[in-house]
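I have a structure I would like to understand better, so I am pasting it below and will then ask my questions one at a time.
A single protein chain has been omitted; all remaining protein chains appear in their positions.
Entry: chain A
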């Protein structure tokens, strides 16, 4: 029974019995019903559906790529490709001794800048609070922004990061993947950049195909020879 995968659409009964409904499922009577289009999975005692479509919903601790929308004298507003705007307080960038008159926010981050950020806090009552005070976070200076469907991010990362590692190794590119579906690719060589972009595009378009990793590898190898 474990790991029995099924294609489901909203309303489909995934399973009945003593399972815990998780991601994208609800318990209705004794039936566990899928709430989205996706692939259902049964793990031990829990059931979940991996969505194939839908917008990004922030989750605490997610790494996201944000674009600065605007700022007030106390905070920035980031577009995080979601139905909510990311809220980045100035203290996070300037430190504890931030003062609203002395420091000008536009000196650090301007409208249109890209940042790698982490969702620090989010609940249904307030907009997500993001933070850039950590390693690997902060303003992104170079690279190309790509948009993929947020539901395909796990596919791009692959099992334990296998897919993205392979792409990075084959092209010498550095890829930052935001859980919100925004991906920044930077690479010294233009060929590597093009190849990495093509690979990411391929994952985005063919996320449902089995053994995609092999196909992407094949594409990367072939391109390398010519």
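Just so it is clear, a residue touches a chain if its C-beta (ideal position, glycine included) is under 8 Å from a C-beta of that chain, and two chains touch if they have at least 3 such contacts; residues count from 1.
Criterion: contacts and distances are computed from a predicted model.
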| item | value |
| --- | --- |
| Options "Peptidase PmbA", "Protease TldD", "Exosome complex component Rrp41" or "NADH-quinone oxidoreductase subunit NuoK": UniProt name of the undisplayed chain | "Exosome complex component Rrp41" |
| Among A:35, A:91 or A:215, residue touching the chain not depicted | A:35 |
| Touch with the omitted chain, as defined above, among A:55, A:139 or A:198 | A:55 |
| Where the missing chain touches chain A, by residue | 6-7, 9-13, 24, 26, 28, 33, 35-37, 51-55, 57, 83-84, 124-125, 151, 208 |
